[in-house]
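For this view, one protein chain was removed and the others were kept in their places.
Right, subunit A next:
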Amino acid sequence: MAEEAIIRFDQVTKQYDDDTIVLNNVSFEIERGKFYTLLGPSGCGKTTILRLIAGFTEASKGDIYFNGKRMNNVPANERQVNTVFQDYALFPHLNVYENVAFGLRIKKMKKAEIDRRVNEALRFVNLSGYESREITEMSGGQRQRVAIARAIVNEPEVILLDEPLSALDLKLRTEMQYELRDLQKRLGITFIFVTHDQEEALAMSDEIFVINEGRIQQSGTPTDIYDEPINRFVADFIGESNIVPGKMIRDFEVEFAGKRFECVDQGLNQNEPVEVVIRPEDLEITTWSEGKIQVKVASQLFRGVHYEMLCYDESKNEWLVHSTKKATVGDEIGLNFGPEAIHVMRLGETEEEFDKRLEAYQGAGYGK
(Lines give C-alpha, C1' and ligand atoms only; values in the text may rest on other atoms or scores of the structure.)
Protein backbone atom coordinates (compact mmCIF):
# COMPACT_ATOMS: atom_id res chain seq x y z
CA MET A 1 0.00 0.00 0.00
CA ALA A 2 1.31 3.43 -0.83
CA GLU A 3 2.31 5.49 2.14
CA GLU A 4 0.68 8.62 0.75
CA ALA A 5 -3.05 9.16 0.30
CA ILE A 6 -4.15 9.41 -3.31
CA ILE A 7 -7.13 11.61 -2.45
CA ARG A 8 -7.52 13.73 0.63
CA PHE A 9 -10.46 15.89 1.72
CA ASP A 10 -9.53 18.51 4.25
CA GLN A 11 -12.52 20.03 6.05
CA VAL A 12 -14.60 20.23 2.90
CA THR A 13 -17.97 21.95 3.13
CA LYS A 14 -20.44 22.12 0.29
CA GLN A 15 -23.38 24.45 0.28
CA TYR A 16 -25.73 25.24 -2.58
CA ASP A 17 -27.26 28.67 -3.03
CA ASP A 18 -30.22 28.00 -0.78
CA ASP A 19 -27.87 27.77 2.22
CA THR A 20 -28.69 24.18 3.17
CA ILE A 21 -25.38 22.54 4.01
CA VAL A 22 -24.99 19.40 1.95
CA LEU A 23 -21.53 18.41 3.21
CA ASN A 24 -20.42 19.60 6.59
CA ASN A 25 -16.70 19.76 7.30
CA VAL A 26 -15.83 16.44 5.73
CA SER A 27 -12.28 15.10 6.00
CA PHE A 28 -11.00 11.73 4.83
CA GLU A 29 -8.16 10.02 3.04
CA ILE A 30 -8.28 7.51 0.23
CA GLU A 31 -5.37 5.12 -0.16
CA ARG A 32 -4.19 3.70 -3.44
CA GLY A 33 -5.55 0.39 -4.68
CA LYS A 34 -8.37 -0.12 -2.19
CA PHE A 35 -12.08 -0.57 -2.59
CA TYR A 36 -13.89 2.21 -0.73
CA THR A 37 -17.60 2.54 -0.20
CA LEU A 38 -19.57 5.63 0.65
CA LEU A 39 -22.64 4.34 2.42
CA GLY A 40 -25.61 6.36 3.55
CA PRO A 41 -29.30 7.02 3.04
CA SER A 42 -30.54 8.85 -0.04
CA GLY A 43 -29.80 12.57 0.07
CA CYS A 44 -26.95 12.34 2.59
CA GLY A 45 -24.39 13.77 0.16
CA LYS A 46 -22.73 10.72 -1.41
CA THR A 47 -23.10 11.88 -5.00
CA THR A 48 -21.91 15.33 -3.96
CA ILE A 49 -18.64 13.83 -2.68
CA LEU A 50 -18.12 12.04 -5.98
CA ARG A 51 -18.91 15.21 -7.92
CA LEU A 52 -16.36 17.10 -5.87
CA ILE A 53 -13.72 14.46 -6.59
CA ALA A 54 -14.56 14.35 -10.29
CA GLY A 55 -14.61 18.13 -10.51
CA PHE A 56 -18.22 18.68 -11.62
CA THR A 57 -18.84 20.97 -8.70
CA GLU A 58 -16.73 23.12 -6.41
CA ALA A 59 -16.27 22.97 -2.67
CA SER A 60 -17.62 25.98 -0.77
CA LYS A 61 -14.91 25.59 1.82
CA GLY A 62 -11.95 23.31 2.42
CA ASP A 63 -9.32 21.68 0.24
CA ILE A 64 -9.26 18.63 -1.97
CA TYR A 65 -5.88 17.05 -2.65
CA PHE A 66 -4.87 14.58 -5.29
CA ASN A 67 -1.49 12.93 -4.78
CA GLY A 68 -0.65 15.74 -2.37
CA LYS A 69 -1.52 18.51 -4.83
CA ARG A 70 -4.47 20.79 -4.21
CA MET A 71 -6.94 20.33 -7.03
CA ASN A 72 -9.92 22.47 -6.10
CA ASN A 73 -9.51 24.54 -9.26
CA VAL A 74 -8.46 21.83 -11.69
CA PRO A 75 -11.23 21.34 -14.30
CA ALA A 76 -12.90 17.92 -14.57
CA ASN A 77 -11.25 17.07 -17.88
CA GLU A 78 -7.78 17.39 -16.37
CA ARG A 79 -8.36 15.09 -13.40
CA GLN A 80 -7.03 11.56 -13.25
CA VAL A 81 -10.39 10.07 -12.29
CA ASN A 82 -13.19 8.51 -14.27
CA THR A 83 -16.78 8.10 -13.25
CA VAL A 84 -19.37 5.39 -13.74
CA PHE A 85 -22.56 7.38 -13.49
CA GLN A 86 -25.73 6.30 -11.74
CA ASP A 87 -27.69 6.40 -15.00
CA TYR A 88 -24.55 5.26 -16.90
CA ALA A 89 -24.65 8.40 -19.09
CA LEU A 90 -23.61 6.47 -22.19
CA PHE A 91 -23.61 8.53 -25.38
CA PRO A 92 -26.76 7.50 -27.26
CA HIS A 93 -25.41 8.63 -30.63
CA LEU A 94 -22.35 6.39 -30.42
CA ASN A 95 -22.14 2.62 -30.50
CA VAL A 96 -20.48 0.50 -27.81
CA TYR A 97 -17.02 0.72 -29.37
CA GLU A 98 -17.16 4.49 -29.81
CA ASN A 99 -18.47 5.00 -26.28
CA VAL A 100 -15.52 3.11 -24.86
CA ALA A 101 -13.08 4.79 -27.26
CA PHE A 102 -14.35 8.29 -26.42
CA GLY A 103 -11.70 9.17 -23.85
CA LEU A 104 -8.88 7.69 -25.93
CA ARG A 105 -9.93 9.65 -29.01
CA ILE A 106 -9.87 12.84 -26.97
CA LYS A 107 -6.28 12.02 -26.07
CA LYS A 108 -5.55 11.67 -29.82
CA MET A 109 -4.24 8.17 -29.36
CA LYS A 110 -3.14 6.14 -32.41
CA LYS A 111 -5.86 4.07 -34.05
CA ALA A 112 -4.13 0.75 -33.45
CA GLU A 113 -3.59 1.59 -29.78
CA ILE A 114 -7.23 2.63 -29.36
CA ASP A 115 -8.30 -0.60 -30.98
CA ARG A 116 -6.13 -2.66 -28.69
CA ARG A 117 -7.26 -0.93 -25.51
CA VAL A 118 -10.96 -0.85 -26.34
CA ASN A 119 -10.94 -4.54 -27.16
CA GLU A 120 -9.09 -5.30 -23.97
CA ALA A 121 -11.50 -3.25 -21.87
CA LEU A 122 -14.49 -4.92 -23.49
CA ARG A 123 -12.94 -8.32 -22.86
CA PHE A 124 -12.44 -7.33 -19.23
CA VAL A 125 -16.16 -6.71 -18.79
CA ASN A 126 -17.17 -9.74 -20.90
CA LEU A 127 -18.54 -7.72 -23.78
CA SER A 128 -16.30 -8.87 -26.63
CA GLY A 129 -18.30 -9.06 -29.83
CA TYR A 130 -20.66 -6.25 -28.86
CA GLU A 131 -18.50 -3.48 -30.39
CA SER A 132 -20.91 -2.34 -33.08
CA ARG A 133 -24.09 -2.60 -31.01
CA GLU A 134 -26.09 0.55 -30.39
CA ILE A 135 -26.56 1.52 -26.75
CA THR A 136 -30.34 1.17 -27.10
CA GLU A 137 -29.83 -2.47 -28.02
CA MET A 138 -28.09 -3.26 -24.73
CA SER A 139 -29.74 -4.47 -21.53
CA GLY A 140 -29.32 -2.69 -18.19
CA GLY A 141 -26.55 -5.01 -17.03
CA GLN A 142 -24.73 -4.70 -20.34
CA ARG A 143 -24.96 -0.91 -20.31
CA GLN A 144 -23.52 -0.93 -16.85
CA ARG A 145 -20.55 -2.91 -18.13
CA VAL A 146 -20.07 -0.57 -21.07
CA ALA A 147 -19.97 2.29 -18.57
CA ILE A 148 -17.30 0.45 -16.57
CA ALA A 149 -15.31 -0.34 -19.70
CA ARG A 150 -15.51 3.32 -20.74
CA ALA A 151 -13.98 4.27 -17.39
CA ILE A 152 -11.26 1.60 -17.06
CA VAL A 153 -10.03 1.95 -20.63
CA ASN A 154 -8.48 5.30 -19.66
CA GLU A 155 -6.45 3.61 -16.92
CA PRO A 156 -7.28 6.29 -14.35
CA GLU A 157 -5.88 6.21 -10.84
CA VAL A 158 -9.33 6.30 -9.31
CA ILE A 159 -12.73 5.14 -10.53
CA LEU A 160 -15.84 6.63 -9.01
CA LEU A 161 -18.99 4.51 -9.14
CA ASP A 162 -22.30 6.13 -8.25
CA GLU A 163 -24.81 3.44 -7.24
CA PRO A 164 -23.99 1.53 -10.41
CA LEU A 165 -25.97 -1.53 -9.35
CA SER A 166 -29.12 0.06 -8.01
CA ALA A 167 -31.02 -0.23 -11.30
CA LEU A 168 -30.40 -3.96 -11.61
CA ASP A 169 -32.57 -6.78 -10.32
CA LEU A 170 -31.42 -8.71 -7.27
CA LYS A 171 -29.84 -11.68 -9.05
CA LEU A 172 -27.89 -9.58 -11.52
CA ARG A 173 -26.89 -7.21 -8.75
CA THR A 174 -25.34 -9.99 -6.67
CA GLU A 175 -23.53 -11.27 -9.74
CA MET A 176 -22.20 -7.82 -10.55
CA GLN A 177 -21.04 -7.33 -6.96
CA TYR A 178 -18.71 -10.29 -7.36
CA GLU A 179 -17.59 -9.13 -10.78
CA LEU A 180 -16.87 -5.58 -9.65
CA ARG A 181 -14.90 -6.68 -6.64
CA ASP A 182 -12.97 -9.12 -8.78
CA LEU A 183 -12.35 -6.45 -11.42
CA GLN A 184 -11.01 -4.04 -8.83
CA LYS A 185 -8.60 -6.66 -7.53
CA ARG A 186 -7.38 -7.53 -11.03
CA LEU A 187 -6.90 -3.89 -12.06
CA GLY A 188 -5.52 -2.67 -8.76
CA ILE A 189 -7.22 0.69 -9.36
CA THR A 190 -8.73 2.57 -6.43
CA PHE A 191 -12.51 2.26 -6.47
CA ILE A 192 -14.82 4.68 -4.70
CA PHE A 193 -18.20 3.06 -4.75
CA VAL A 194 -21.42 4.71 -3.65
CA THR A 195 -24.41 2.79 -2.36
CA HIS A 196 -27.30 3.07 0.04
CA ASP A 197 -27.41 -0.71 0.42
CA GLN A 198 -25.59 -1.77 3.57
CA GLU A 199 -25.32 -5.43 2.56
CA GLU A 200 -23.66 -4.41 -0.69
CA ALA A 201 -21.24 -2.19 1.24
CA LEU A 202 -20.36 -4.92 3.74
CA ALA A 203 -19.85 -7.50 1.01
CA MET A 204 -17.63 -5.48 -1.30
CA SER A 205 -15.52 -2.98 0.57
CA ASP A 206 -12.06 -2.78 2.04
CA GLU A 207 -13.19 0.32 3.82
CA ILE A 208 -16.59 1.92 4.40
CA PHE A 209 -17.49 5.54 5.10
CA VAL A 210 -20.90 5.72 6.72
CA ILE A 211 -22.43 9.09 5.92
CA ASN A 212 -25.48 10.82 7.30
CA GLU A 213 -26.70 14.36 6.88
CA GLY A 214 -23.52 15.55 5.21
CA ARG A 215 -21.15 14.15 7.81
CA ILE A 216 -19.02 11.04 7.93
CA GLN A 217 -20.38 9.16 10.92
CA GLN A 218 -17.85 6.37 10.98
CA SER A 219 -15.18 4.88 8.78
CA GLY A 220 -13.53 1.51 8.96
CA THR A 221 -13.50 -2.02 7.65
CA PRO A 222 -16.85 -3.77 7.27
CA THR A 223 -16.28 -5.85 10.41
CA ASP A 224 -15.22 -2.81 12.44
CA ILE A 225 -18.35 -0.99 11.50
CA TYR A 226 -20.63 -3.95 11.96
CA ASP A 227 -19.20 -5.02 15.29
CA GLU A 228 -18.48 -1.63 16.79
CA PRO A 229 -20.94 0.92 15.54
CA ILE A 230 -20.15 4.26 17.04
CA ASN A 231 -23.67 5.60 17.40
CA ARG A 232 -27.33 4.78 17.05
CA PHE A 233 -27.43 5.85 13.40
CA VAL A 234 -24.62 3.53 12.33
CA ALA A 235 -25.91 0.65 14.45
CA ASP A 236 -29.35 1.03 12.95
CA PHE A 237 -28.21 1.62 9.39
CA ILE A 238 -25.75 -1.28 9.26
CA GLY A 239 -27.80 -4.39 9.76
CA GLU A 240 -30.53 -4.81 12.32
CA SER A 241 -29.86 -3.96 15.94
CA ASN A 242 -31.40 -3.96 19.36
CA ILE A 243 -30.51 -0.64 20.93
CA VAL A 244 -31.51 -0.19 24.59
CA PRO A 245 -30.62 2.50 27.13
CA GLY A 246 -28.20 1.47 29.84
CA LYS A 247 -25.65 2.58 32.38
CA MET A 248 -21.94 1.80 32.59
CA ILE A 249 -21.38 0.64 36.16
CA ARG A 250 -17.62 0.32 35.84
CA ASP A 251 -15.16 -1.12 33.30
CA PHE A 252 -16.46 -4.47 32.01
CA GLU A 253 -19.85 -4.11 33.71
CA VAL A 254 -22.94 -2.54 32.21
CA GLU A 255 -26.52 -2.31 33.40
CA PHE A 256 -29.59 -2.55 31.16
CA ALA A 257 -33.07 -4.10 31.22
CA GLY A 258 -32.87 -3.79 34.99
CA LYS A 259 -29.86 -6.09 35.38
CA ARG A 260 -26.07 -5.99 35.36
CA PHE A 261 -24.01 -7.85 32.80
CA GLU A 262 -20.40 -8.55 32.12
CA CYS A 263 -19.09 -6.87 28.96
CA VAL A 264 -15.82 -6.15 27.18
CA ASP A 265 -16.05 -2.35 27.01
CA GLN A 266 -13.92 -0.06 29.11
CA GLY A 267 -12.61 3.46 29.33
CA LEU A 268 -15.97 5.02 30.17
CA ASN A 269 -16.87 6.95 33.29
CA GLN A 270 -18.53 5.16 36.20
CA ASN A 271 -22.32 5.33 36.10
CA GLU A 272 -22.21 6.99 32.67
CA PRO A 273 -25.48 6.67 30.72
CA VAL A 274 -24.90 4.69 27.51
CA GLU A 275 -26.68 2.88 24.73
CA VAL A 276 -26.26 -0.86 24.44
CA VAL A 277 -26.32 -2.66 21.10
CA ILE A 278 -26.92 -6.37 20.67
CA ARG A 279 -27.32 -7.83 17.18
CA PRO A 280 -30.41 -10.05 16.74
CA GLU A 281 -28.29 -13.01 15.61
CA ASP A 282 -26.25 -12.82 18.84
CA LEU A 283 -29.33 -13.54 20.94
CA GLU A 284 -30.06 -17.15 21.72
CA ILE A 285 -33.45 -18.35 22.92
CA THR A 286 -33.69 -20.54 25.93
CA THR A 287 -36.07 -21.31 28.79
CA TRP A 288 -37.42 -18.57 31.06
CA SER A 289 -35.23 -19.53 34.00
CA GLU A 290 -31.98 -20.06 32.05
CA GLY A 291 -32.12 -16.74 30.16
CA LYS A 292 -30.11 -13.69 31.10
CA ILE A 293 -33.16 -11.60 30.35
CA GLN A 294 -36.78 -12.65 30.27
CA VAL A 295 -39.05 -11.62 27.41
CA LYS A 296 -42.47 -12.30 25.95
CA VAL A 297 -42.72 -13.25 22.26
CA ALA A 298 -45.00 -10.74 20.50
CA SER A 299 -44.69 -11.96 16.93
CA GLN A 300 -42.72 -14.37 14.79
CA LEU A 301 -41.88 -14.55 11.10
CA PHE A 302 -40.20 -17.33 9.15
CA ARG A 303 -37.34 -15.78 7.13
CA GLY A 304 -36.06 -18.84 5.32
CA VAL A 305 -32.75 -19.40 7.09
CA HIS A 306 -34.01 -18.29 10.49
CA TYR A 307 -37.02 -17.23 12.49
CA GLU A 308 -37.37 -13.57 13.32
CA MET A 309 -39.06 -12.89 16.66
CA LEU A 310 -40.12 -9.63 18.16
CA CYS A 311 -40.09 -9.76 21.95
CA TYR A 312 -40.55 -7.34 24.87
CA ASP A 313 -38.94 -7.45 28.30
CA GLU A 314 -40.47 -6.19 31.55
CA SER A 315 -39.04 -2.68 31.02
CA LYS A 316 -40.87 -2.59 27.62
CA ASN A 317 -37.58 -2.76 25.69
CA GLU A 318 -37.99 -4.24 22.23
CA TRP A 319 -35.82 -7.27 21.36
CA LEU A 320 -35.47 -8.53 17.82
CA VAL A 321 -34.18 -12.12 17.76
CA HIS A 322 -32.88 -14.16 14.84
CA SER A 323 -32.88 -17.82 15.73
CA THR A 324 -32.99 -21.13 13.96
CA LYS A 325 -35.12 -22.37 16.84
CA LYS A 326 -38.83 -21.76 16.83
CA ALA A 327 -40.79 -20.14 19.63
CA THR A 328 -44.50 -19.75 20.24
CA VAL A 329 -46.15 -16.36 20.11
CA GLY A 330 -47.30 -15.37 23.59
CA ASP A 331 -44.74 -17.59 25.31
CA GLU A 332 -42.42 -16.20 27.90
CA ILE A 333 -38.85 -17.18 27.11
CA GLY A 334 -35.30 -16.36 28.16
CA LEU A 335 -32.59 -14.76 26.01
CA ASN A 336 -28.94 -15.64 26.35
CA PHE A 337 -25.85 -13.81 25.10
CA GLY A 338 -22.15 -13.66 25.82
CA PRO A 339 -20.15 -10.64 27.01
CA GLU A 340 -18.73 -10.07 23.47
CA ALA A 341 -22.25 -9.74 22.05
CA ILE A 342 -22.73 -6.57 24.06
CA HIS A 343 -21.50 -3.37 22.42
CA VAL A 344 -21.63 -0.21 24.48
CA MET A 345 -22.02 3.16 22.71
CA ARG A 346 -21.23 6.41 24.42
CA LEU A 347 -23.82 9.12 23.81
CA GLY A 348 -22.67 11.73 21.32
CA GLU A 349 -19.18 10.32 20.93
CA THR A 350 -17.35 11.42 17.80
CA GLU A 351 -15.28 9.11 15.69
CA GLU A 352 -11.99 10.57 16.92
CA GLU A 353 -12.94 10.18 20.55
CA PHE A 354 -14.04 6.64 19.84
CA ASP A 355 -10.75 5.81 18.12
CA LYS A 356 -8.80 7.32 21.00
CA ARG A 357 -10.68 5.25 23.53
CA LEU A 358 -10.08 2.13 21.42
CA GLU A 359 -6.37 2.87 21.28
CA ALA A 360 -6.34 3.29 25.05
CA TYR A 361 -7.83 -0.22 25.37
CA GLN A 362 -5.20 -1.69 23.14
CA GLY A 363 -2.55 0.02 25.25
CA ALA A 364 -4.14 -1.75 28.21
CA GLY A 365 -3.70 -5.07 26.47
CA TYR A 366 -7.18 -5.31 25.08
CA GLY A 367 -7.51 -7.39 21.97
CA LYS A 368 -10.27 -9.27 20.29
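In this text, contacts are C-beta pairs under 8 Å (C-beta built on N, C-alpha and C of every residue); 3 or more make two chains touch, one makes a residue touch a chain; residues count from 1.
Definition applied: contacts and distances are computed from a predicted model.
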According to its UniProt record, what is the protein name of the omitted chain, chosen from "ABC transporter permease subunit", "NADH-quinone oxidoreductase subunit NuoE", "NADP-reducing hydrogenase subunit HndC" or "Inner-membrane translocator"?
-> "ABC transporter permease subunit"
Sole residue of A:Pro92, A:Gly188, A:Gly304 or A:Gly348 that reaches the chain not shown, by the stated touch rule | A:Pro92
Among A:Glu134, A:Asp236 or A:Glu262, the residue in touch with the chain that has been omitted | A:Glu134
Selected from A:Asn82, A:Gln144, A:Thr195 or A:Asn317 as touching the chain missing from the view | A:Asn82
When the complex is taken as a whole, what residues of subunit A touch the one chain not shown?
-> 54-56, 75-78, 81-83, 85, 87, 89-93, 102-103, 106-107, 134-136, 150, 154
